[in-house]
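Only a single protein chain was left out; the remaining protein chains are all shown in position.
So that you can tell them apart, the chains are marked A, B and C in the order they are listed, and the count of residues begins at 1 in each.
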Amino acid sequence: MGLEYVKISPGFEKYMPKDYVDLVKYGQFGKQIDVQQIDQIKELVEEHPMCAGCYMAYFVRIFYASLPKPEDTIVLGTAGCARLALSQAAVPFIYGNYGDTNAVASGLKRALSIRFPDKIKDVVVVAGDGGLMDIGFGMTMHSWFRREKFTTIMVDNEVYGNTGGQESGMSPKGVQLKMAPKGKKFDKINAVELAKTAGCVYVAKLAPTNPKRIAKTIKRAILAARELGPTFIHVYTSCNIEYSIPTERVLADAKEREKNDFGFYEWMTDEAKEYLEEQEKKMAEAKT
Amino acid sequence: MPEQKVVETDYLLLEAPRERKFITGSQAMAEAVKRANVDIAIAYPITPQSETMHLVGDLWAQGYLKDYYRAEEEYGAMSAIAGAVRGGARAFTATSGPGLLRGLEAIASWPGHRIPAVLGVLTRVVNAPLSIQPDNVEISYLMNCGMVVLHAENQQDVFDFTLASFAISEMVDVYLPIAVCTEGFFVTHAKGYVNMTPEDMKLPPRDPYKAPVPPTDCEIPPARIQRDAPVQKSNFMSYLIHQVWQQEVWSSNMRAMKYIYKYLNGPIEVINPDAEVFVAASGCAAAQAREAVRYAQMEGLNVGLLKIKSIVPFPSKEVRETLKNAKAIIVPEHNIVGWLAKEIKANIPNSDNVIGRPRVYGGMTLPVELIMDEIYAALGIKKDKTVLV
Amino acid sequence: MKRYNMRIAGVGGQGVVTSAHILGNAMSAAGKYASLVPFFGSEKRMAPVEAYVRASDQPIYEVGEVVYPNVIMIYHPQVITHGKSYTMPFYSGLKPNGLVIINTDVDIIPEEDHAILEKLNTKVINFPATKIALDIAGTELATNMAMIGLFFGITRLVDFEYIEQAVKERFLGNTFVASGGTASLDSAIEKKFKKKVELLEKNMQVIREAFKIAEENGWVLEEITV
Partner (left out) sequence: MAKIITPGPSGYVPTPAVFEGVQITPPGKALLYGEWVDEETAMREAALAMLTRKNPTIFPGPLVLWGYNASAIEKAQAVLELAKEIPNCRIIPMPDYRPKYPKINPEAEINPNHPNLTILHNRIEACIFVGVHCHYANLSLRMIRAGTNCFTIALCAEMGHEDAMVSIRDVHAEKILELRDMVIKVREELGIKWEPKLPPENPSLPKEHFETLNIADYGDYAYLLHPRKGETVEETE
């Protein structure tokens, strides 16, 4: 409904807690912000209980700052680390049962399309490797097969971090983790290729080393999902606890992985390419 | 498809003219969906449910529904229903036996998530070994999750219960999912007379803002909303929160009772309230019981029927009142565990009088003669085992 | 029967859970009984932490958090002044004739709460544990030692040697895990003290001092009726 629902009733500005007043005055609603300037705005995401130095927490901040229309965005998450920060933001958040994100998002997006055929309602799933590629695999795949119009972002820490460090389908082969005490026996699932095969119109893979690029990728994925079909981003968000990465080495680790197996990769259908070029041109024009 | 006009809920459910049709239980459920202004239905095949959702799919193709799809499996279907209802749509699905159990994690979460959806439960044996025959043990799995559970005796009940459930589930003080259960094949694939409201009338659309929780549609404050945050004991969440949350679900469940009175003529039906012996039953066992009571009365026996329509909320007070002078209470059931007999025993003072027989299961039919045998035994009438009437 | 059901409330980094373990281990070393329930909301420095200990000379059957304690130990004044507690107010559930030990050198209990505690015939002890820890061990990390020292000093549940044994086990043993944060805390402590033995001795001194204070003030109790 636009911005009315994030406006304070007249006379109540002086009764609201400061963080809400700031959110309305200095927040992201109704604006496009530069992710490199998130320090200068009241961020959507608030204080959260993720581990100090967690790279996933950093990604979540960039994610929220990149939303093309935060006042009309709904985020879905599932059990796992990311939801600890995802849920602490001024954007509606849905947390259902473990691994159900892409089924819930399918129903949600369809309901919103029925009710608001002419309005933008962005639906974004941000879930972990376990939620999307293990327990929720079928629902993830089928949401893509069905060409559901929402974005799936996999924050891949290659482990079940929240439950204490168990092997996931996305853990690299050979890694010794709980429930794989002799080392993982099979390869990391190739989620990107699966997404392409299953019908995503925009697929990207990245290590979060460059905030501007992350923001651009997220925006593209959300814009393409609005009009065309499912989109997918696979992000490496290391677990510094389970993989024993010292806090000061987290960025270096991401850069290393970027060089090895998480180099920036972007793929889209011709249709998506055409659409995004057009949209980006429009946005650039609007700016100038 | 005829042009449908929206009429008041009370008018449609209580006053609208009715026309009699001879249809199957599956058709009766679909006919109710047709008149319920449903936005979206999500289907996944399983016998004996499939036919119902085929018919609902046809309704979508004809334009009665706005969206419909075949889901990946029941867990996905039930999760998607939760998503659609959160998004403000009116949603419907149906399943049977093993499918219900596959979807049960999601279904059992609906009440806590405050998801007012209607779920058709067309009962079937729960594996193993595999069988597709009717057996209603699956209802016992639904009884403790907080949703409203209605049990339909025949095609007419299926129509009435389903249509009313859309209205009841969305009441602000209820706002819970409702399961409309009936026996697979015995009801779903059998025909009976159903008095139906006109095809060109439908319920008012869902108003998701008339609700005890905001829909997740970015149209109503607060913007910072997670309707049901995971509960962590800490000083940002009270120790009590989950407890009072569950209390809210079960309070809401109890509040549904007044609407069951209003729209379904109460949670029970009684024939011969002064009876010496009662046959108490739900679902299609109530049809067998109704038959048995008629025969018994023809024989001059003082036997009554207690049909229980609402399993959850259970009409404790009404059941207690009805059975207070009964010498014997015969409870025929289509399952081995005897969930209805247990429930009745738990709710009356003279539980020794409850006879948890006859029970058939694994899809066997429940002959009226078995109930008659119990009636004779209860009244101390000696008869040959096989009764011919 | 001596039976103490206690709630320990402090903030992250104070060793609330560690001291609950030491309390339990001292009881076990003495051949008596204890059960403990650590409780973390969010493992973060200065975030509220609670632990629950049941201690007795008789077997203990009950499990779960202590909802109705007869002993409450407050490791940090902010538990009361800032409401940094999972249990509000801090004396919630306290049984009559109970014991409350607060780490403070001034009275921080609001007047209304005093009235309630008086009605319950509560013995309230303001005990400057952090000050004692700093004076004797030179680190406020020994606050928890002062607190359990005073508890044992008051209750005389076990002899001193068993407390020493439990503290030893904590600092010299290698099987002790209280929380994920304990390991990093350990390395910090080690840097401060060259030898663990020295650390142990400092801690014992703090405990001994707390015993002495209990005695000098006439706080020694025979028993709290359950």
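Everything below uses one rule, namely that a residue touches a chain if its C-beta (ideal position, glycine included) is under 8 Å from a C-beta of that chain, and two chains touch if they have at least 3 such contacts.
Predicted, not measured: the structure shown is a model, and the values here were computed from it.
Of the candidate positions B:Ala229, B:Ile271 or B:Ala377, contact with the hidden chain is made by B:Ala229.
Note that of B:Val6, B:Leu240 or B:Met364, the residue touching the chain absent from this view is B:Leu240. Here the missing chain is touched by one residue of B:Gln62, B:Asn127, B:Asn195 or B:Ser251, and it is B:Ser251.
In the full complex, chain A touches the hidden chain at residues 1, 4-12, 14-21, 25, 46-49, 87-88, 93.
Annotation for chain B: contacts to the undisplayed chain at residues 114, 172-173, 175, 210-214, 220-227, 229, 232, 234-238, 240-241, 243-245, 247-248, 250-251, 254-255, 258.
Contacts to the hidden chain, counted on chain C, fall at residues 41-42, 44, 47, 67, 83-84, 88-89, 92, 112.
Convention: only the chains that are shown with their structure count from here on.
Computed centre separation for the pair chain A/chain B is 40 angstrom, with centres defined by C-alpha atoms. Averaged C-alpha coordinates give centres for chain B and chain C that are 55 Å from one another. Along chain B, no residue makes contact with two or more other chains. Within the complex formed with chain B, the chain C residues making contact are 39, 41-42, 48, 83-88. Only residues 39-40, 42, 66-67, 69, 71-73, 75-77, 79-89, 91, 105-106, 109, 113, 216-221, 223-230 of chain B touch chain A when the two sit together in their complex.
Those residues of chain B lying in contact with chain C across their complex are 232-236, 239.
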